[in-house]
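Got a structure here, written out as structure tokens. Questions coming.
Yeah, one chain of the complex is gone here, protein chain that is, but the others are all in their spots.
Just so it is clear, A and B label the chains in written order, and each chain counts residues from 1 on its own.
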Amino acid sequence: MRRIYSVLFPAVVATIGLAVIFASCGPVAAAEKPIVIGGSLPLTGQFAETGVWIERGMKFWAQEINAKGGLLGRPVVFKIYDDESNVGKAVTFAEKAITVDKVDLLFGGYPGTASRAVMPVAEKHKYVYVSMGGHLKSFEQGYQYSFGGPPLLGEWWYEGFFQWLETVPPEQRPKKAAVYTMNNPIGASLIESIQKWTKKLGIEVVVDEKYNLPLPDASSLIVKAKQMNCDILFANGFFADGVMMVRAAKAMEYNPKAIVQGIGSVVPAWIKELGPDGDFVFSGTVLHHKLKYPGNDRLNEFVKKEYELDGYPVYFGFGYAWMDTLTQAVEGAKSLDQTKIRDWLRTNKVNSICGPIKFDEKGLPDPINFCTQIIKGQVELIWPKDVRTAEPAYPKPAWGKN
Amino acid sequence: MNTVLVVQSLISGVIMGAVYALLGVGFSLSWGVMKVINISHAAFGLIGAFIAYGMLKLWGVDPIVSLAVTVPFLFVAACLVYRVLILPVTRAKEVIVSSMILTFGVAIILENLLLLLWGPDPRLLTTSYSTRVLILGPFYFQYPQLAGFLMSAAGVALIHLFLSKTYTGKAVRAAWQQPEAAQLCGVNLKRISTITFGIAVASAGAGGVGLAFLYSFEPHAHNLWLIYLFLVVIVGGVGNVLGTAAAGVIIGVITGLSLAFLPYQWVNLLTFGLLMVILVLRPEGLFRSEV
Partner (left out) sequence: MKAAATLEIPRKRIAAGVVVLLVLALFPWLGPPVYFVSFLFTVFLYVTLATSWNFIGGYAGYLSFGQVAFFGIGAYATALMQNGLGLGPAGTMFSTIPAGVLAAVVSAVIGYPCLRLRGPYFAVITLCFAFVIQLAFRNLDVVGGADGLWLKAMNLPIEVSRSVMYEAMLILVGVTVLVSIAVSRSKFGAGLRAIKEDEEVAQTMAVNAPMLKMRAFALSAFFTGTAGGIYAYYLTYIHPDIVFDVNISILIVLMALFGGGGTWLGPVLGATVLTVVNELLSTFVKAELARIIYGLLFIVVIIFMPNGLMEFFRKRSEDRRSASPESAA
């Protein structure tokens, strides 16, 4: 045994020594060392659909920037863990990325509840965390290192729609609203703006109910809305319940002047699976593939080639945009030092694919809110006027007559 | 009282319950007869839904017709699974426990295989009659829901007939009630168990199509379906096919009615709470446990 050690020991030392010499000579070796960006995404489980699209957007960003010579001259590489749509795992993987993999940068995850739990971790470790955020409350906890760049805030989601509705002459506006909201943080954040605006626009909320997911049946919801003569329906839910509401509305010949849907209608599956029945639904968004800001065309081109889609899906855009924000900050600060990146973000403007973003002391930009409507199987922009890509179809044509 | 709302909710509830009943019958069967709690039951159902979706999109085949492919396929697959995986486990001290752990593993594998094959996007069955409606007075019957209901009713009836009228079916019941006596009469327990499991899982495929008529689905969906399965089976009595069917309808009715009378966010709570009450008062289920 002892003899092996007497040979092994010097050999190991020699190898280490040589490695150190090789590593320290030549800046070329250091420049090749990639920048590692780490974190977790729900790649399996309940939120896999969204997680997978975010990953695709991120990977496109990496591909693009590496083709241009990398970030600060170094190639970028991801360390993406699958948190299985589990918040606890998102937290441990964030910590793993920071403390074990010692990543240079963190990327934002999904959904909002995961972000809510990861933000304090990033804060404690003093890592900049650019993500969708966990709705408004998560930005009111005093975190200095978290940025919604851009964020996905339920509180802003319908702002664009209501601002457009305000331009509709009062006698043509809907008078009575049926509001159905899913019982979770996202739903809760959507309700606020509805309450504020319906009051402002003189719309009476006659039905206001919350439901737990999964929604067992939508017909009773539609019956109620129909009986109460509600001419605007707010379906504040995800894809599954949104689909049920639309189908039930069609089946029961419920024809409100407008249907406003929460988060389900912005995913590609809505148009793909519902077809023309999914048309005319209003929603909001933070990103859109028809925006004229630089970058959108590149994303569209890639998505057309790679996935045969006519415009990048929202979450693909988010994955790209968060990385893009980080890129500008890192290049602006000319450093990977987290505090320098944070300070740069606090004082500078980011040119994102959804417009210029300037962060306030909470880490939030000014409200970004576009109103969308699905027309002929395309998600069109309705508001603000200067980004409008199609005339809104209002009131909604009766079922079967479009 | 808002009659239209109540009746319409009842209609939807009954349809929903019937569909869960079909999915639950097989679950009840494997639990009652073979003491196998098949956690992957709903996942197999999901396979049926995906096959229906695929055949619909590729060849325009109606989901009910797709069962001609799904049912035999799942039957064979289930028999294999039973022979290879479950049979060795039946020698355990507590089969129920070991079968649960085993089928839990199977469920995870199935879900992630589906994820690999189909991706995480949600799917809808969109047939030519998907948005057609039957209107009787003030009440609406959506065609796909009717289809789901009729299919479920037929499926449950078929299984019941099989168990009560055919030789194999009676052998299954005998094996469940008195295994030793059945063996003495020449019933090959292993073969019977395999066939029963095969039928149970094949019916899950049909149940999955039924659920797909009502709801959108993606690889993760079986977890949501599984909870209702437990409800339906326990209320109906483990191993009791007609009981499970009735339980499905009852649970559907309760859900439907509560949607009509309560704020929606309390509906699930009521359903589960009521179930707890039923269990405490009459744990063997509302109907006597007999196959």
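Convention: contacts are C-beta pairs under 8 Å (C-beta built on N, C-alpha and C of every residue); 3 or more make two chains touch, one makes a residue touch a chain.
Not measured: the values here are computed from a predicted model.
Chemist: Name every displayed chain that the left-out chain is in contact with.
Modeler: A, B
Chemist: Based on the whole complex, identify which of A:Gly39, A:Gly57, A:Gly187 or A:Gly278 touches the chain you can't see.
Modeler: If we include the chain that is not displayed, A:Gly187 is the one touching it.
Chemist: Quick one: say which of B:Val97, B:Leu134 or B:Ala181 touches the chain that got left out.
Modeler: Reading the full complex, the residue touching the unseen chain is B:Val97.
Chemist: Taking the entire complex into account, which one of B:Phe162, B:Phe230 or B:Phe261 touches the absent chain?
Modeler: Residue touching the absent chain, from the options given: B:Phe230.
Chemist: Contact with the hidden chain only, please: which chain A residues?
Modeler: Residues in contact with the chain left out: 43-44, 81-84, 86-89, 91-93, 95-96, 98-100, 102, 113, 116-117, 120-121, 124-125, 137, 141, 183-185, 187-188, 210, 212.
Chemist: In the complete complex, the non-displayed chain touches which residues of chain B?
Modeler: Spelled out for chain B, the touching residues are 31, 37, 85, 88-89, 91-94, 96-98, 100-102, 104-109, 111-113, 115-116, 223, 227, 230-231, 234, 238, 265-266, 268-269, 272-273, 275-276, 279-280, 283-284.
Keep in mind that, in the parts below, only the chains that are shown with their structure count from here on.
Chemist: Which residues of chain A touch chain B in their complex?
Modeler: So the residues of chain A in touch with chain B come to 44-46, 48-49, 51-52, 180, 183, 209-212, 214, 216-217, 219-221, 223-224, 227, 239-240, 243-244, 247-248, 250-253, 267-269, 272-275, 277, 399.
Chemist: For a test of understanding, state which residues of chain B touch chain A in their complex under the given definition.
Modeler: Residue positions touching the partner: 2, 4-5, 8-9, 11-13, 16, 112, 115, 119-124, 126, 130-131, 133, 140, 142, 215-216, 218-220, 224, 255-256, 259-260, 263-265, 267-268.
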